[in-house]
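Let me give you the structure first, and then I'll get to my questions.
Of the protein chains in this complex, one is absent; all others appear in place.
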Amino acid sequence: MTPAMPESSQPGGSPKPVHEIERVAIRFVGDSGDGMQLTGTKFTESTALAGNDLSTLPDYPAEIRAPAGTLAGVSGFQIHFSSVDIRTPADKPDVLVAFNPAALRANIDDVKPQGMVIVNRDAFTKRNLERAGYDEDPLPALRERFQLVEIPIGTLNREAVKDLGLTQRQADRSKNFFALGLMYWLYNRPTTPTEEWIAKRFPDPIREANQRVLKAGYHFGETTELFPTSFLVPPAKIEPGRYRNITGNTALAWGIVAAGVQMQRPVFLGAYPITPASDVLHELARYRQFGVKTFQAEDEIAAISAAVGASYAGLLGCCTTSGPGMLLKQEALNLAVMTELPLVVVDIQRAGPSTGLPTKTEQADLLMVLYGRSSDSPIPIVAPATPGDCFHVMLEAFRIAVKYMTPVAVLSDGYLANSAEPWRIPEVETLLRHPAQLETDPEGFAPYRRDPATLARPWAVPGTPGLEHRIGGLEKEDVTGNVSYSPVNHARMTELRALKIAGIAQDIPPAEVRGPEAGKLLVVTWGGTHGAAASAVDQSHEAGFTASHLHLRHLNPFPANLGEVLGRFERILVPELNTGQLSRLLRAEYLVAAEPLCKVSGQPFKVREIRDRIEAILA
Amino acid sequence: MTPAMPESSQPGGSPKPVHEIERVAIRFVGDSGDGMQLTGTKFTESTALAGNDLSTLPDYPAEIRAPAGTLAGVSGFQIHFSSVDIRTPADKPDVLVAFNPAALRANIDDVKPQGMVIVNRDAFTKRNLERAGYDEDPLPALRERFQLVEIPIGTLNREAVKDLGLTQRQADRSKNFFALGLMYWLYNRPTTPTEEWIAKRFPDPIREANQRVLKAGYHFGETTELFPTSFLVPPAKIEPGRYRNITGNTALAWGIVAAGVQMQRPVFLGAYPITPASDVLHELARYRQFGVKTFQAEDEIAAISAAVGASYAGLLGCCTTSGPGMLLKQEALNLAVMTELPLVVVDIQRAGPSTGLPTKTEQADLLMVLYGRSSDSPIPIVAPATPGDCFHVMLEAFRIAVKYMTPVAVLSDGYLANSAEPWRIPEVETLLRHPAQLETDPEGFAPYRRDPATLARPWAVPGTPGLEHRIGGLEKEDVTGNVSYSPVNHARMTELRALKIAGIAQDIPPAEVRGPEAGKLLVVTWGGTHGAAASAVDQSHEAGFTASHLHLRHLNPFPANLGEVLGRFERILVPELNTGQLSRLLRAEYLVAAEPLCKVSGQPFKVREIRDRIEAILA
Amino acid sequence: MSEAAVKLTKKNFESDQDVRWCPGCGDYSILANLQRVMPELGVARENVVFVSGIGCSSRFPYYMNTYGFHTIHGRAPSFASGIKMSRPELDVWVVTGDGDGLSIGGNHLLHTIRRNLNLQVLLFNNRVYGLTKGQYSPTSLEGMRTKSSPEGSMDHPVDPIAFALGAGATFVARTVDVDAKHLQHVLRRAHEHRGTAFVEILQNCPVYNDGEWEAVEDKTTRNRFALVLEQGEPLVFGDKDARRGVRIESGVPSLVDLPDGADPLEHGVAVHDEKRTAAYGFALASIAPPQFPTPVGVFRAVEKSTYEDLLTAQVERAVQERGPGELAALLHSGDTWTVAPD
Partner (left out) sequence: MSEAAVKLTKKNFESDQDVRWCPGCGDYSILANLQRVMPELGVARENVVFVSGIGCSSRFPYYMNTYGFHTIHGRAPSFASGIKMSRPELDVWVVTGDGDGLSIGGNHLLHTIRRNLNLQVLLFNNRVYGLTKGQYSPTSLEGMRTKSSPEGSMDHPVDPIAFALGAGATFVARTVDVDAKHLQHVLRRAHEHRGTAFVEILQNCPVYNDGEWEAVEDKTTRNRFALVLEQGEPLVFGDKDARRGVRIESGVPSLVDLPDGADPLEHGVAVHDEKRTAAYGFALASIAPPQFPTPVGVFRAVEKSTYEDLLTAQVERAVQERGPGELAALLHSGDTWTVAPD
């Protein structure tokens, strides 16, 4: 099936000329109560169905609902879609749809010069301008810098629903659908899926109101003089297959469910709500039919302790949290290192330190996750590159955890968590299937007798006759697992714990370079910075500056060939959303002069920022 | 006054020849109940009074009182004293005094070949041999390898006290004084101080028993044929001044008291008991007359939270803990970073990971303390080099904390904590005196307006009229300290936090090299490894292998000239009790090929271990 | 210069920060009433410190024009303890939520309460995690469906009053966000109390748990659903013409209808006494809907030494007995010896 396109069955069918373009980025902004996230999500769905490649980025305020009309309450959603491969939500939107002055003020500086700015004229009252901190009406001045389109959305909306007997407040709630309908017309998107969704979701008369307003917006575009043309972004050439839209957090939750299925062990999630990780708990709580047990604990310590208990009892223990919760888990994580139990701990990083900027993104927990436990306590670390990759990374994390009997950390971030991309749904048959092996044989059993290949100890769980044994956080004697204070044994066990994790390097794919295999500049990335860096490398290349790109999914251990690969380049640039954490690791490990490109503003990289540095280096 | 020497007023006055020697190391070992720590401490005191340089190392079992006669219950105390400068408790004792077979078995392999081994013959019963895991009497075989001296200490002791009407159990308790008396004779130490102490400490008839047995031991040495000569270690040439013996933990506690006095602010200690840090709490709890407030909290989190509260309220907040407690403090520490409050957190490191080996030493929390908080959260780190240095390091830590308005971490370790050395008592007048400055002026006050030189914000405490303000863990706006989600501001504040700490490099002494200023090999150390490394460098030098030595007291920031100094050497060797943590930092920071010399057995370095590596490198 | 002399008003206690709770949030009313009460308490503004953890409720300090410390999740009682131990003259208020105070922070609350530091703990109970957008909390009723409990919460809730009594609290009270008079009265009482004053404030979260306390918030139903505890008064509630009383026998409460004009005591209705045992407080705590009304007011108020007083006394005694600490003397205490210059 080719994606649905606007047909004549769609309201109208545009008589105006259609302009074909390669890509566009739109940002919807308004008050938290204005439904911007919903508008964005629906537009994303339609765009996905239209077959474009896309990337989205929501931007929530930290307050639940700040006072209406204030800068603190501005909520936004950006979508970037294209007929070619794209990897980021775009540096600057081409189109801004602003529902009120505060939203305009907070976002206008991001819009591309001469971009389109659509405003809800009705919201530009004196009171609202004041609340937004404007001394005078900003619109006149904007007319020169942008294609300003002023629409009395509020009035048009009320008009559309006036005979439905709604209160004014109810009526006003549908006005985001006006903007949505208008954008559907402007970009030739199908309205049917949204109409159907409205029908399912809302009771009458709200359903009726929303559907009418959606159509009203669409017709308005068709009819008004304000828009001389509409635009069409043709479907992208993307790998064939079945697709869906997915956010990082949903993919992550599904990856956990999938791990349980593929390893044939029930999953146990211990979690305590924290932004931006809570949604994973919410999502997983819906899958009891998979045998998934979710436990909202009293705090992060109890959450991980229960998860370690679950792993000890033979389930796939897992935890999801963010930085301020992650550091509370280190003591129990250290116990899991000492008792060598499989466990996956996910840190969905946010901007800090301390409470910091809870709804903003950062990649600054790498060193904490690697080193934040007392004494030498090595664990593997894996990080997803894109929202969809969160699914696969979780499978990989559980594979390592169970195969090597070790806790594994996954580093996602606020940007990956909330942004969405079209995701090719994997065939379940192609996913790694490796049923977890529990020890059952008392013959020759010892709790710390290791598999010579992996150095993993057996997973011997309560309920198994003949394997009764005791473990704990005191240093263990090699093989027997008894408490041991022997100096030689402690040195040996420290070494074994290190060797076991280091050995995983042989069991992960070698580092692969995109672009020339050697040369002047290698850009090294990890986590959600992948997209911006890849685009920057590509765009620079087109502009005549050739750098290579290496993305690290495994951060501990590094791929076995990494040192050798780094050695082939004159300079190494590491863009990261922190003060230079991966760079420090590469420098220490390989003694290469890796240079960080740091950004610590709570926001993901813009392609331009990385590109500028690449081109400066290569100039 | 020259140190007291054995005089004729001392019991006897030895008629046997006296042999002058430069140094000797003695280890007392027995059951936890045998009083080995007391014996060691008393011998240390007498030795100190005799004017020797010395270094001691106690070795406790992890159990409170393991079953008598078992290996798990062996307790030991080693003292190394000399007429020349020494820095470690010695690699291998010259003399072992063993109270039972288990103690012998656990320690015999450490004794120098042909060293003296004194055993309590009475304890070598069949039952005790079995408990120690000996199949047969080990003594015959030892006669060839050592100067074995078998003494029926138990019998001689009972004999000495038989008319005092003690129960057998009471009587047996004094037998450690027999060994002590004997060693006093053997090394020509004065017995008077111990006799006086006994008189003060014990009621009759225990006092009488102990004094008698002490003398009995002394006379036994004089009389018996077993010892043809006694030995004399002449006083060391040490810097003139008034001296005392001090352990690291006591020095640390006193350093905290001193900080309060010198900065004219009361001290608040929040602590939760944990080995090996508890003694600092115990010690400080005794100094209420200094206005010191100690608070035994319900856990480490409450302990640091209360300490941060105290700092916020204008006191000198402080915390003492060890690794497993340290990681629980990271969240509140991160808040102190964000709110820029002065605070000193001491981690007295122990062997791990997890519960690990609580009574053993390690230096493996460096990276945790540096990096273990969510997001980029820089704090200064200072580490004492010797027991006595713990005092001065605490003053330095508080100086930095208050001057720069920042939490500071101090890294001590189990070895420094419990070992003792003669310490030159500083003149109070020579100690840095810098009364802390509280802000009082509302004029132009803003909570995050910084001192341009230090970048410190003002210390504005509740109770000050006109300075009412609100702070917290959310990102703060530059200058005003209001909550701010601005991307630019977050980047700026992250930078300011980093710059402030980095700037301290200008305010600490430059790194100094002992030995040649440039050359083939530089040995870099931190913390308690100082002594063994310094001795190793000196001994190697005497043996014709010249390396230099650089000891780092400040681990973050590093001294400003460090990179330059490192660059002057061909190779850099970093002996550390972990898997290479400081080395990693040096490599990352300066891109020098620092090579770690790792030891992870719960024990401090032996001089020999470092010397061997130095000589191997230079050979 | 201290303002203590000057007569303060509510305005003096309003900070310059925009208040950022959702429209209709119960927190607004609590804030306004506390700002109204503050000037009456006779404490200079610079001596007041508000300490909070994390949650919607924990934003509170930003809006008070006093000293304020917005700390980390669940630990506010510990920060406050440190402040109070350090500077007993300060007037310290802890503001926390049902999640902040009873989920992650339960232990600190327990230990602060038993130590009986002289501070006020205001626990805003909306029976939900507001700030993280609506998960159930330790006080949420069993079966509550939220994002994290789509099939209903399985936790038996904890009762803040029972918890505080179990911790040995010397002052325990409950009041309601929008009942200005009662709220102010309870805040005043809490402030008067020497020791840890624990106050549960029933608070509406219109966004994630609207109407949880409607019966006692709504002026028209309040009489019927709230049992107002008053010292020395019988446990009587209900509209004028339909009064009911509460009996407590062997710790078991039961209801009795009171005929018009009847003397409650004659019907065995219990008489409230804040100074009775914790066991009585516990019986009161078990009076709860749906079977019973919701008691509001002071459950318990007894005297006990405060931690900071004991600590200060130890410091003073030490100085008295040993003299003020002398650093040189400390360094030279015990065995020392001199090494003379050669």
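In order of appearance the chains are A, B and C, and numbering begins at 1 in each one.
Following the convention adopted for this analysis, contacts are C-beta pairs under 8 Å (C-beta built on N, C-alpha and C of every residue); 3 or more make two chains touch, one makes a residue touch a chain.
Values in this document were obtained by computation on a predicted structure and should not be read as measured data.
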item	value
Chains shown that the absent chain touches, full complex	A, B, C
From A:Tyr60, A:Tyr287 or A:Phe558, residue that would touch the chain that is not displayed	A:Tyr287
Sole contact to the chain not displayed, among C:Met38, C:Ala76 or C:Val158	C:Val158
Sole contact to the chain not displayed, among B:Thr70, B:Ser230, B:Gln330 or B:Thr361	B:Thr70
Contact partner of the left-out chain, one of A:Val257, A:Met405 or A:Ala536	A:Val257
Hidden partner interface residues of subunit A, rising order	1-3, 45, 48-49, 51, 193, 235, 237-245, 254, 257-258, 261-262, 266, 268, 270, 287-293, 295, 297-299, 301-302, 305-310, 312-315, 317, 331-332, 334-335, 339, 424-426, 428, 461-474, 482-483
Touching residues (missing chain, whole complex) on subunit B	63-68, 70, 72, 271-275, 278, 281-282, 285-286, 288, 294, 296, 298-300, 324, 354-355
Residues belonging to subunit C that touch the chain removed from view	103-107, 110-111, 114-116, 138, 151-152, 154-159, 162-168, 248, 250-252, 270, 276-280, 282-283, 285-286, 304-305, 307, 310-311, 314, 317-318
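Everything below uses one rule, namely that only the chains that are shown with their structure count from here on.
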item	value
Separation of subunit A from subunit B, taking each centre as the mean of its C-alpha atoms, in whole Å	47
Between subunit C and subunit B, distance of the C-alpha-averaged centres to the nearest whole Å	45
Euclidean distance of C-alpha centroids - subunit A vs subunit C, Å	40
Sequence positions of subunit A contacting 2 or more other chains	324, 354-355
Subunit C, residues touching no fewer than two other chains	54, 70, 72
